[in-house]
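Take a look at the following structure, please.
With one protein chain removed, the remaining protein chains of the complex are shown where they sit.
Which chain is which? They are A and B, in the order written, and residues in each are numbered from 1.
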Amino acid sequence: MSIIEDKLKELGLQLQAAKPSVANYLGCKRSGELLFASGRVSELRGEVGTDVTEEEAKVAARDTVLLILAIIKQDIGSLDLIQDVIKMQGFIRSSANFTRQPYVLDGASDLLVQLFGMNGQHARTATGINQLPFGASVQLDIILQLKSITT
Amino acid sequence: MSIIEDKLKELGLQLQAAKPSVANYLGCKRSGELLFASGRVSELRGEVGTDVTEEEAKVAARDTVLLILAIIKQDIGSLDLIQDVIKMQGFIRSSANFTRQPYVLDGASDLLVQLFGMNGQHARTATGINQLPFGASVQLDIILQLKSITT
Partner (left out) sequence: MSIIEDKLKELGLQLQAAKPSVANYLGCKRSGELLFASGRVSELRGEVGTDVTEEEAKVAARDTVLLILAIIKQDIGSLDLIQDVIKMQGFIRSSANFTRQPYVLDGASDLLVQLFGMNGQHARTATGINQLPFGASVQLDIILQLKSITT
């Protein structure tokens, strides 16, 4: 059994099947112990501050982490091979006046810390954006470090 | 002869002379076997969805890869020293309603896979953006891994 998937279950969450890439890219790519996950957009569509609320976008940020974890599991076999979350870039599709991107992104960061503990704490950048693929509200990309036994 | 430049020739493409940086930055910088290429903008100007079409932007994305490869060749001596394409960030200058950024970015990804085969497959993030340097339509930045013999 996977320790991380058990923790997801305890939180009342679960991984869906990994979604295939919509274009010519990999779900993630490895360089040494670093794993670069491709950017994924939320299933939630709409501009934060007009079409959708901050709270809805925060939940969407959390759920986008689940989409990325599903892909990583498919590619490397188990989420238990993740040693550390290193860096997250979050783009929040923002109305002209919406400036609370860090609070939206906490939806993603909180889950990573719940799952991976202190190793899940990470550097990150929360940025507004005017448009995202398919009109999504949130886009995340994450750099992880794998356990060295997997090298 | 360069294997990669031969493949470019077969595709009917060729490298131009590397363009100097327009401000105080390097064309690329190395850390161990990772090579971080600076973001480069397309020669194509204009907003995708209004001023320019998706198809024009896709060609511009491909041509921006050529600009980056010219700089890398100048800096490290040969494109044959590239082991893997790891990660690409693509910013597509998008009108309010343009949401097909992944398809534009395939112009860049397709060329990298044609040149480097399976090693050219990469993680990436395709993001809309409201404005880019000089009003360009596309901006790419790429992380590569070099062959270990070059360390």
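Keep this in mind: a residue touches a chain if its C-beta (ideal position, glycine included) is under 8 Å from a C-beta of that chain, and two chains touch if they have at least 3 such contacts.
None of these values were measured; they are calculated from a predicted model.
Although one chain is not shown, part of chain A still touches it, namely residues 33-34, 84-89, 94-103, 105-106, 109-110, 113, 121-130, 143, 145.
Contacts to the hidden chain, counted on chain B, fall at residues 22-29, 31-32, 36-39, 89, 91, 129-135, 139, 141.
Basically, only the chains that are shown with their structure count from here on.
On superposing C-alpha atoms, the copy chain A sits rotated by 120° relative to chain B, to the nearest 5.
Centre-to-centre separation between chain A and chain B, using Cα means, comes to 24 Å.
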